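The complex appears here without one of its protein chains, the remainder shown in place.
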Amino acid sequence: MRRLLPDLGLAAFLLAALTAAEFLYRNELLVFNFTIFFILAQGLNAIYGFTGYLPFGYVGFFGAGAYGFALAVMHLGSAPLPALGLAGAAGLALGLLLTPLLRLSGAYFAIANLAAAQAVYQVIANPALEPLTRGPYGVSLASVFAPRASFLAALALLALLLGVVIWLRRGEMGLALKAIRDDPLSAAMAGIPVVRLRVLAWLVSALAAALAGGIYAWHISVFYPETVFDLSFSVFAIVFTLFGGAATLSGPILGAALLYGLYNLIGITVPQYFQLIYGALIVALMLFLPRGLLSLLTDRGHDVP
Amino acid sequence: MLLFDPTGTGAAFFSKDNPYIVLLADPVSSVWPRYLWEFVLNEGPKLGLKRIALLYATNDFTGTQANALRTALKAPGSPVEIVFDEGVPTSTSNYTVLIDNIAAANPDLVIELGYTGNDIAFLRNLQDSGQKFKAVFALYPGIETNVLMKNVDKSGLAGIFTYVTALGLDLKPEAGLSLAELREAYEKAYGNTGVEFGWNAIAGHVTGIVITEALAHADTLAQEDLRKAVFSLSGKLKTLDGTFELREDGAQIGELTPIGQFDAEGNLRVVYPPELANAKPVIGQT
Partner (left out) sequence: MLLHALAGGLVYGCYFALLGLGLNLVFGVMRIVNLAHGDLIMLGAMAAYFLYHLAGLSPLWAAPLVAGGFFLLALPLYAALLPRLLAAREAEMLSFTLFFGLQQIIEALAAIAFGPSERSLPARSLAAGPIVLLGQSVPKSWAFSALVAVIAIGLFYLSLHHTRLGLFTRAVMASPEEAAASGIDLSRISAIAFGLGVALAGLAGVFAPFMLGSVTPAMGASLNLVAFATVVVGSLGAPLGTIFGGLVYGVGLLLMQTYFSTWADLLPDLLLIAILLFRPSGLLGRRLRVA
């Protein structure tokens, strides 16, 4: 239990800080967006950090969740919470559909996953599906608009996800996953159910993004398909996680806090300069610190959350 | 919080019970293409334009216009007939086979609605394909005239019909800069950024004017007060982009988008409606 204290402390601090910011700071949308990116970075961490699969099309789950939520509200007249159930189901279904991609290694997986996310977007945005998804014309969910409640939902999801990542890091499941990541063959020989565990991590990751997408849809309430399938969601989640350091709890948090903060300082007015900075950061990291900023500490034997 | 939308988000976002948004340009749905379908229905048969081809990019801006056009042109008693009606992804950059397929339907008038990149590719492919139509309408030549002129050239724009925006109307504003003044200021400020002067630049300028005037008339900065102040400008504020006029749902309807045609020298002349026209439509050269 003592080993868990730093992790739990960090999680509690993050949640408390976000709650305080939401109630004290005037720009609530900014606090909400931070929360969404903390979720996406941790969700990506669950698959990339613990299995090594880099899902370039991570935004596909986010968008599927947003549309799952929207369809439930528009066609079933659902209240927001049950609609979030459909958002999660949409993400899980897409995750299951894409499990065959886990057969592919490295770059192939990343690109096939990106193509899959694009394909989901192109289907949802096709005018032929206008009666169902409203096609390219966007959806309006003003009837359920509730910024405070949706923020609290995002906070709850983040808390849950932080719990899952702590469990992955410190529990047996996490050890097994890391063994698979480092050497799948030996892990399989040691009796670890390689395929089942990978699929499980994949679905956890998909579910997190889909629920985040559903909550995002609830919060902004009017959006186009390209809003929720914007590749920046994938890119940001990847960069934030790589920057801090995957397979840790604090790495993605650090990455999202610093870089999304920087994005809000300069990225909104001059996005090209922000793009230049994170592009250069990625190149420098891959050359000199491939396991992220925190590897400076972990390599010296420090135990970071 | 009150959102000012400079150039027109989806028409679906404006409703009477949504007090959060004010649109400063015409909504895309029915207002943009109104003169276009009036032109086709009223003048088309006289000019020999009876068979219509409709090709559009499937995004909100152009898709909604295509839907509105289709409804109007198919209304009972319509003197024209739609002989080709296809949407293409907005990423489309190859129009040769589409132009060939349109030609197979033997239309008199081809209406192509796309974003800048689509219209450039379509007009270039049209020029190089050897296909000729009696009349061709494209959306962006009147909106981002400079970009289109640079990419398609006046030889490619000659005879093309398009919307005439504030860019081609040169209205005399009571608030804000005139077209020439704005163009000069824009070139000075952004001339080297690679972003051409166009209607979107005008929309940005007018947004600034509306917000300035609204702030001057608002009692407080609360959402309802700001909204009240903006509505108090409706019908009174005359800018480069026409008379600012808000519908009950917060959408602007005062902007004019008459129909124009490029001549061989690259000048855009208004051909419809008659009260604004300064040239007659010429058929049979594209």
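The letters A and B name the chains in turn, as written, and every chain counts its residues from 1.
Simple rule for what comes next: a residue touches a chain if its C-beta (ideal position, glycine included) is under 8 Å from a C-beta of that chain, and two chains touch if they have at least 3 such contacts.
Keep in mind the model is a prediction, meaning the values are calculated, not measured.
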| item | value |
| --- | --- |
| Listed residues A:T19, A:S78 or A:Q118, member touching the removed chain | A:Q118 |
| Touch with the omitted chain, as defined above, among B:E81, B:D128 or B:D219 | B:D128 |
| Chain A, residues in touch with the chain not shown (by the definition above) | 52, 54, 100-112, 114-116, 118-119, 122-123, 126-128, 184, 231, 235, 242, 272-273, 275-276, 278-283, 285-287, 290 |
| Footprint left on chain B by the chain that the document does not show | 58, 86-89, 91-98, 100-101, 104, 116-118, 120-122, 124-125, 127-131, 147, 150-151, 153, 193-196 |
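Here, only the chains that are shown with their structure count from here on.
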| item | value |
| --- | --- |
| Contact footprint of chain B on chain A as seen in their complex | 122, 125-127, 134-140, 142, 222, 224 |
| In the complex with chain A, residue positions of chain B that touch it | 10, 12-13, 15, 17-18, 58-60, 63-64, 87, 89 |
